[in-house]
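First the structure, in the form of C-alpha coordinates, and then the observations on it.
All protein chains but one are shown at their positions in the complex.
Take a look at chain A:
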Amino acid sequence: MQPEAFPGNRDIYLLLVLSDANLPTGSFVASAGLESTAAHSLHHGPAGTPGSDIIDFLHNSVDTYARSALPFARDAQRISAAYASKEIVDLDVALAALAHLDALYDACTLNHVARRASCAQGTALLTLYTRGFTCSPLLMSWPGTTPDIGLPDERDSRAGALVAALKLRVRRGESKALGHLPVCWGVLAGALGLTVDRGTHLHLFLHARGVLSAAVRMNILGPYAAQQLLLYAVQPMLSDTLSSTAHLVSGALQNGVSWENADEQFPATTWPLGEILSARHDLLHSRIFNS
(Lines give C-alpha, C1' and ligand atoms only; values in the text may rest on other atoms or scores of the structure.)
Protein backbone atom coordinates (compact mmCIF):
# COMPACT_ATOMS: atom_id res chain seq x y z
CA MET A 1 0.00 0.00 0.00
CA GLN A 2 1.31 3.39 -0.93
CA PRO A 3 1.49 5.92 1.89
CA GLU A 4 -0.58 9.02 1.26
CA ALA A 5 1.11 12.36 1.84
CA PHE A 6 -2.09 13.64 3.43
CA PRO A 7 -5.69 12.56 3.30
CA GLY A 8 -7.68 13.74 0.32
CA ASN A 9 -4.43 13.94 -1.56
CA ARG A 10 -5.84 14.76 -4.95
CA ASP A 11 -8.13 17.56 -3.78
CA ILE A 12 -5.43 19.16 -1.69
CA TYR A 13 -2.92 19.00 -4.47
CA LEU A 14 -5.44 20.62 -6.81
CA LEU A 15 -6.05 23.38 -4.27
CA LEU A 16 -2.31 24.02 -4.08
CA VAL A 17 -2.11 24.32 -7.84
CA LEU A 18 -5.23 26.49 -8.08
CA SER A 19 -4.15 28.88 -5.36
CA ASP A 20 -0.77 29.49 -6.96
CA ALA A 21 -0.33 33.23 -7.31
CA ASN A 22 1.29 32.65 -10.69
CA LEU A 23 -1.82 31.08 -12.12
CA PRO A 24 -2.37 32.97 -15.38
CA THR A 25 -5.92 34.21 -14.75
CA GLY A 26 -5.44 37.90 -15.46
CA SER A 27 -6.44 38.76 -11.90
CA PHE A 28 -3.35 40.91 -11.47
CA VAL A 29 -4.97 43.70 -13.54
CA ALA A 30 -8.08 43.74 -11.36
CA SER A 31 -8.45 45.55 -8.05
CA ALA A 32 -12.18 44.81 -7.59
CA GLY A 33 -12.86 48.52 -7.16
CA LEU A 34 -10.13 49.18 -4.59
CA GLU A 35 -8.25 51.59 -6.84
CA SER A 36 -11.34 53.71 -7.45
CA THR A 37 -12.35 53.53 -3.79
CA ALA A 38 -8.92 54.78 -2.72
CA ALA A 39 -8.93 57.55 -5.34
CA HIS A 40 -12.28 58.70 -3.94
CA SER A 41 -10.76 58.67 -0.47
CA LEU A 42 -13.35 56.16 0.70
CA HIS A 43 -11.15 53.31 1.83
CA HIS A 44 -10.50 54.72 5.27
CA GLY A 45 -11.59 52.72 8.25
CA PRO A 46 -11.78 53.94 11.82
CA ALA A 47 -8.87 56.34 12.25
CA GLY A 48 -5.82 55.10 14.04
CA THR A 49 -6.42 51.37 13.63
CA PRO A 50 -3.58 49.93 11.59
CA GLY A 51 -4.76 47.92 8.62
CA SER A 52 -8.37 48.92 9.26
CA ASP A 53 -8.59 50.76 5.95
CA ILE A 54 -8.18 47.68 3.92
CA ILE A 55 -10.04 45.41 6.35
CA ASP A 56 -13.17 47.51 5.91
CA PHE A 57 -12.87 47.38 2.17
CA LEU A 58 -12.24 43.64 2.28
CA HIS A 59 -15.30 43.10 4.42
CA ASN A 60 -17.56 45.03 2.11
CA SER A 61 -16.07 43.53 -1.01
CA VAL A 62 -16.04 39.92 0.20
CA ASP A 63 -19.56 40.20 1.54
CA THR A 64 -21.11 41.66 -1.59
CA TYR A 65 -19.17 39.28 -3.85
CA ALA A 66 -20.24 36.26 -1.81
CA ARG A 67 -23.86 37.38 -1.88
CA SER A 68 -23.98 38.37 -5.53
CA ALA A 69 -21.56 36.07 -7.34
CA LEU A 70 -21.01 32.87 -5.38
CA PRO A 71 -24.53 31.52 -6.01
CA PHE A 72 -23.63 31.57 -9.70
CA ALA A 73 -20.33 29.80 -9.09
CA ARG A 74 -22.10 27.12 -7.07
CA ASP A 75 -24.80 26.54 -9.66
CA ALA A 76 -22.25 26.46 -12.49
CA GLN A 77 -20.10 23.98 -10.61
CA ARG A 78 -23.07 21.68 -10.10
CA ILE A 79 -23.87 21.77 -13.82
CA SER A 80 -20.28 21.17 -14.80
CA ALA A 81 -19.89 18.26 -12.39
CA ALA A 82 -23.23 16.81 -13.44
CA TYR A 83 -22.21 16.86 -17.09
CA ALA A 84 -18.80 15.33 -16.38
CA SER A 85 -20.38 12.51 -14.39
CA LYS A 86 -23.09 11.94 -17.06
CA GLU A 87 -25.86 13.00 -14.75
CA ILE A 88 -26.55 15.49 -17.52
CA VAL A 89 -26.03 13.43 -20.65
CA ASP A 90 -26.47 16.01 -23.37
CA LEU A 91 -23.78 18.66 -23.94
CA ASP A 92 -26.32 21.16 -25.26
CA VAL A 93 -28.39 20.83 -22.11
CA ALA A 94 -25.38 21.67 -19.96
CA LEU A 95 -24.38 24.57 -22.21
CA ALA A 96 -27.91 25.97 -22.22
CA ALA A 97 -28.00 25.89 -18.42
CA LEU A 98 -24.64 27.67 -18.26
CA ALA A 99 -25.87 30.26 -20.76
CA HIS A 100 -28.84 30.96 -18.47
CA LEU A 101 -26.46 31.54 -15.59
CA ASP A 102 -24.21 33.77 -17.66
CA ALA A 103 -27.09 35.90 -18.94
CA LEU A 104 -28.62 36.29 -15.51
CA TYR A 105 -25.28 37.23 -13.96
CA ASP A 106 -24.81 39.81 -16.70
CA ALA A 107 -28.28 41.25 -16.03
CA CYS A 108 -27.46 41.41 -12.31
CA THR A 109 -24.07 43.05 -12.87
CA LEU A 110 -25.20 46.57 -13.68
CA ASN A 111 -21.76 48.05 -13.73
CA HIS A 112 -19.75 48.09 -16.95
CA VAL A 113 -16.35 48.00 -15.26
CA ALA A 114 -17.12 44.96 -13.10
CA ARG A 115 -18.77 43.27 -16.07
CA ARG A 116 -15.71 43.82 -18.25
CA ALA A 117 -13.32 42.52 -15.61
CA SER A 118 -15.52 39.52 -14.91
CA CYS A 119 -15.67 38.47 -18.56
CA ALA A 120 -11.92 38.90 -19.02
CA GLN A 121 -11.08 36.80 -15.98
CA GLY A 122 -13.72 34.19 -16.72
CA THR A 123 -12.48 33.66 -20.24
CA ALA A 124 -8.92 33.40 -18.93
CA LEU A 125 -10.02 30.58 -16.64
CA LEU A 126 -11.46 28.62 -19.54
CA THR A 127 -8.18 28.97 -21.40
CA LEU A 128 -6.31 27.98 -18.27
CA TYR A 129 -8.30 24.77 -18.08
CA THR A 130 -7.94 23.77 -21.72
CA ARG A 131 -4.24 24.60 -21.83
CA GLY A 132 -3.07 24.01 -18.30
CA PHE A 133 -5.31 21.40 -16.76
CA THR A 134 -5.70 18.80 -19.45
CA CYS A 135 -3.07 16.13 -19.86
CA SER A 136 -1.20 16.17 -23.15
CA PRO A 137 -0.58 12.91 -25.05
CA LEU A 138 3.15 13.38 -24.49
CA LEU A 139 2.72 13.60 -20.72
CA MET A 140 0.38 10.65 -20.74
CA SER A 141 3.01 8.47 -22.38
CA TRP A 142 5.63 9.50 -19.81
CA PRO A 143 6.05 6.63 -17.36
CA GLY A 144 6.51 8.98 -14.43
CA THR A 145 3.02 10.48 -14.74
CA THR A 146 1.53 9.31 -11.46
CA PRO A 147 -2.02 8.15 -11.04
CA ASP A 148 -2.34 10.34 -7.95
CA ILE A 149 -3.95 13.14 -9.86
CA GLY A 150 -5.12 10.38 -12.12
CA LEU A 151 -4.77 9.67 -15.77
CA PRO A 152 -7.52 11.13 -17.94
CA ASP A 153 -10.64 9.01 -17.90
CA GLU A 154 -14.08 9.43 -19.38
CA ARG A 155 -15.04 11.98 -16.75
CA ASP A 156 -12.08 14.14 -17.68
CA SER A 157 -12.77 13.95 -21.37
CA ARG A 158 -16.41 14.96 -20.84
CA ALA A 159 -15.31 17.83 -18.61
CA GLY A 160 -12.78 18.87 -21.23
CA ALA A 161 -15.42 18.79 -23.95
CA LEU A 162 -17.72 21.01 -21.90
CA VAL A 163 -15.05 23.60 -21.23
CA ALA A 164 -13.90 23.58 -24.86
CA ALA A 165 -17.45 24.03 -26.12
CA LEU A 166 -18.14 26.86 -23.67
CA LYS A 167 -14.89 28.56 -24.59
CA LEU A 168 -15.78 28.37 -28.27
CA ARG A 169 -19.20 29.90 -27.65
CA VAL A 170 -17.71 32.73 -25.64
CA ARG A 171 -15.05 33.37 -28.24
CA ARG A 172 -17.65 33.46 -31.00
CA GLY A 173 -19.37 36.16 -29.00
CA GLU A 174 -22.66 34.32 -28.77
CA SER A 175 -24.94 36.68 -26.94
CA LYS A 176 -25.76 34.40 -24.03
CA ALA A 177 -22.27 33.00 -23.55
CA LEU A 178 -20.37 35.83 -21.94
CA GLY A 179 -17.88 33.91 -19.85
CA HIS A 180 -18.41 35.64 -16.52
CA LEU A 181 -15.91 34.85 -13.79
CA PRO A 182 -18.16 33.09 -11.26
CA VAL A 183 -19.73 30.95 -13.98
CA CYS A 184 -16.38 29.99 -15.48
CA TRP A 185 -14.92 29.35 -12.05
CA GLY A 186 -17.76 26.98 -11.28
CA VAL A 187 -17.25 25.20 -14.59
CA LEU A 188 -13.53 24.82 -13.90
CA ALA A 189 -14.04 23.62 -10.31
CA GLY A 190 -16.70 21.15 -11.44
CA ALA A 191 -14.52 19.91 -14.28
CA LEU A 192 -11.70 19.26 -11.82
CA GLY A 193 -14.03 17.41 -9.49
CA LEU A 194 -13.67 19.63 -6.43
CA THR A 195 -16.50 19.64 -3.93
CA VAL A 196 -18.80 22.65 -4.19
CA ASP A 197 -17.76 23.85 -0.74
CA ARG A 198 -14.07 23.73 -1.61
CA GLY A 199 -14.67 25.37 -4.97
CA THR A 200 -16.56 28.33 -3.53
CA HIS A 201 -14.22 28.69 -0.58
CA LEU A 202 -11.22 28.86 -2.88
CA HIS A 203 -12.98 31.30 -5.19
CA LEU A 204 -13.75 33.68 -2.37
CA PHE A 205 -10.23 33.26 -0.99
CA LEU A 206 -8.79 34.22 -4.37
CA HIS A 207 -11.08 37.24 -4.48
CA ALA A 208 -9.81 38.42 -1.09
CA ARG A 209 -6.21 37.68 -1.96
CA GLY A 210 -6.61 39.62 -5.21
CA VAL A 211 -7.78 42.64 -3.23
CA LEU A 212 -4.81 42.33 -0.88
CA SER A 213 -2.26 42.04 -3.65
CA ALA A 214 -3.82 45.07 -5.35
CA ALA A 215 -3.45 46.91 -2.04
CA VAL A 216 0.22 45.99 -1.93
CA ARG A 217 0.76 47.24 -5.46
CA MET A 218 -1.03 50.46 -4.59
CA ASN A 219 1.16 50.89 -1.53
CA ILE A 220 -1.80 50.90 0.84
CA LEU A 221 -0.27 47.96 2.60
CA GLY A 222 3.15 46.33 2.92
CA PRO A 223 3.65 42.75 1.73
CA TYR A 224 4.12 41.36 5.25
CA ALA A 225 1.02 43.11 6.54
CA ALA A 226 -0.93 41.71 3.58
CA GLN A 227 0.22 38.21 4.48
CA GLN A 228 -0.76 38.76 8.09
CA LEU A 229 -4.23 39.92 7.12
CA LEU A 230 -4.64 37.00 4.76
CA LEU A 231 -3.85 34.59 7.57
CA TYR A 232 -5.66 36.20 10.49
CA ALA A 233 -8.33 38.57 9.18
CA VAL A 234 -9.41 36.98 5.94
CA GLN A 235 -9.83 33.46 7.29
CA PRO A 236 -12.69 34.23 9.73
CA MET A 237 -14.16 36.65 7.19
CA LEU A 238 -14.41 33.86 4.63
CA SER A 239 -15.83 31.36 7.12
CA ASP A 240 -18.50 33.76 8.31
CA THR A 241 -19.48 34.87 4.85
CA LEU A 242 -19.51 31.39 3.37
CA SER A 243 -21.63 29.92 6.12
CA SER A 244 -24.18 32.73 5.86
CA THR A 245 -24.45 32.50 2.06
CA ALA A 246 -24.13 28.75 1.45
CA HIS A 247 -27.87 28.31 0.94
CA LEU A 248 -28.20 30.94 -1.81
CA VAL A 249 -28.99 29.94 -5.37
CA SER A 250 -28.68 32.01 -8.54
CA GLY A 251 -32.35 31.72 -9.44
CA ALA A 252 -31.49 31.01 -13.08
CA LEU A 253 -32.11 27.28 -12.86
CA GLN A 254 -34.83 27.21 -10.26
CA ASN A 255 -38.41 27.13 -11.42
CA GLY A 256 -41.18 29.13 -9.86
CA VAL A 257 -39.05 31.81 -8.28
CA SER A 258 -41.11 33.22 -5.46
CA TRP A 259 -40.74 36.79 -4.36
CA GLU A 260 -42.00 36.26 -0.84
CA ASN A 261 -38.66 35.35 0.59
CA ALA A 262 -36.48 36.43 -2.29
CA ASP A 263 -34.17 38.14 0.16
CA GLU A 264 -33.35 34.83 1.78
CA GLN A 265 -32.71 32.86 -1.39
CA PHE A 266 -31.27 34.85 -4.22
CA PRO A 267 -28.21 36.95 -5.07
CA ALA A 268 -28.08 40.57 -4.00
CA THR A 269 -25.64 43.41 -3.77
CA THR A 270 -24.89 44.33 -0.18
CA TRP A 271 -22.56 47.25 -0.82
CA PRO A 272 -24.25 49.84 -3.08
CA LEU A 273 -21.43 52.33 -2.65
CA GLY A 274 -19.00 49.77 -4.06
CA GLU A 275 -21.10 49.57 -7.23
CA ILE A 276 -20.84 53.31 -7.80
CA LEU A 277 -17.13 53.42 -7.02
CA SER A 278 -16.36 50.47 -9.25
CA ALA A 279 -18.37 51.94 -12.13
CA ARG A 280 -16.40 55.19 -11.80
CA HIS A 281 -13.08 53.42 -12.30
CA ASP A 282 -12.72 54.61 -15.88
CA LEU A 283 -13.08 58.21 -14.71
CA LEU A 284 -9.89 58.06 -12.65
CA HIS A 285 -7.29 60.42 -13.97
CA SER A 286 -4.54 57.84 -13.64
CA ARG A 287 -4.91 54.14 -12.96
CA ILE A 288 -2.86 50.97 -12.85
CA PHE A 289 -5.70 48.43 -12.84
CA ASN A 290 -8.50 47.65 -15.26
CA SER A 291 -11.13 47.47 -12.59
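One rule holds in what follows: contacts are C-beta pairs under 8 Å (C-beta built on N, C-alpha and C of every residue); 3 or more make two chains touch, one makes a residue touch a chain; residues count from 1.
As a convention for this text, contacts and distances are computed from a predicted model.
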Checklist line | Chain not displayed: protein name in its UniProt record ("UreD-domain-containing protein", "ER membrane protein complex subunit 2", "Exosome complex component RRP41" or "Osteopetrosis-associated transmembrane protein 1") | finding: "UreD-domain-containing protein"
Check: From the list A:82, A:230 or A:279, which touches the chain that is not on show?
Finding: A:279
Margin query: Considering the complete complex, identify which of A:22, A:219 or A:243 is in touch with the unshown chain.
Written below: A:243
Next item on the list: Tell me where the left-out chain touches chain A, residue by residue.
Entry: 36, 38-42, 56, 59-60, 67-68, 103-104, 106-108, 110-113, 115, 175, 236-237, 239-241, 243-244, 259-260, 262-263, 266-273, 275-277, 279-280, 283-285
